[in-house]
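Below you'll find the structure, written out as structure tokens, and then a few comments.
Of the protein chains in this complex, one is absent; all others appear in place.
This part shows chain A:
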Amino acid sequence: MFWYIGKRLLQSILTLFIIITIVFSLLRLMPEEGYLGAAAEKMSFEQQEIYLTNLGLRDPLIVQLGNFYGDLFQGDLGKSVNYRTDVPVTSIIGDKIMYSLLFGLGAVALSLLLGVPLGILMAQMKGRWLDRLGTGYIVFVVAVPAAVYYLFIQMYITDIFKLPMLFDEYNPISWVLPLLSMALAPTASYAMWMRRYMVDELNKDYIKLARAKGVKERTLMFSHVLRNAFIPMAQYLPATILFTITGSIYIESLYSIPGMGGLLVDAIQRQDNTVVQGLVLVFSSLGILGLILGDIAMALVDPRIKLGKGESVR
């Protein structure tokens, strides 16, 4: 297990380096105005050259890359150009990332808490009213664009339950609606997958044998079916974590949460190369982290994945 995680970590770090290098290279292909900021118009051509040389942008590309990595290891992502001029990128992202992470992870936790049991119940009552109700909910969430029901929730639910319309850090009640709205879609997908895999497992031969040997239906569900059905679920976890973090742009702007959601769009529009670079780095790290966690979770629950020996059975 230890070796397996170590190996996966090393692989991920390698992947991360490749991504960073590609992003770095791509941004060097962007117009240089992105580094000059609002002052560009007032500068003469010579002044611009001096400014860019001072920034190190006239060095050979390989030296620039080296410097970039050097700064990166010291936790320096450069300074924002015109999003918030001269403020370090790390502190711009740092201010906002906590909000996005908290809401993202909160929504994932909430949807797991609701979606998995819902899926289990639906599988157990396949074809009965609860199953149909759940299916209706899933179809609704998948078919109706998120923006529509987000808006409706904000318009009506706030009204009916007298909840605050906007996010307020110091008023926990104002956190409820954004969290709930964010959790709706992943809850539906967890329930859907859980139900599907449970039904799949319930039709397998080993369940028939377990029944024949006299295992109670309840024991059967929890000690045989649940774990087996959860294995494929483990793969979806990282993907949904990513989705809830990056997909929070809507919610964040609706409830004016000072999160990261809109930051990338803003930074791109204002051609703030350093901020874009920093954000891509954060997003890709989160994605890779999600994948590792998914793999580890799979390895923990499925004995058929041989660890660290490079020979997988599945």
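We adopt the following convention: a contact is a pair of C-beta atoms (placed from the backbone, for glycine too) under 8 Å apart; a residue touches a chain by one contact, two chains touch by 3 or more; residues count from 1.
Just so it is clear, contacts and distances are computed from a predicted model.
Visitor: I want to check something: the complex is missing a chain, and I'd like its UniProt protein name from "2-oxoglutarate ferredoxin oxidoreductase subunit beta", "RNA polymerase sigma factor", "Peptide ABC transporter ATP-binding protein" or "Magnesium chelatase subunit D".
Guide: "Peptide ABC transporter ATP-binding protein"
Visitor: Identify the residue among A:Ser100, A:Ser174 or A:Asn228 that touches the chain left out of the display.
Guide: Candidates A:Ser100, A:Ser174 or A:Asn228; residue touching the omitted chain: A:Asn228.
Visitor: So one chain is hidden, and I want to know which residue out of A:Met125, A:Met165 or A:Val215 touches that hidden chain in the complete assembly.
Guide: Hidden-chain contact among the options goes to A:Val215.
Visitor: Out of A:Trp3, A:Phe17 or A:Tyr206, which residue would touch the omitted chain in the full complex?
Guide: In the complete complex, the chain left out is touched by residue A:Tyr206.
Visitor: Tell me, which residues in chain A touch the chain that this view leaves out?
Guide: Looking at chain A, the ones touching the missing chain are residues 204-206, 208-217, 224, 227-228, 231, 301-304, 313.
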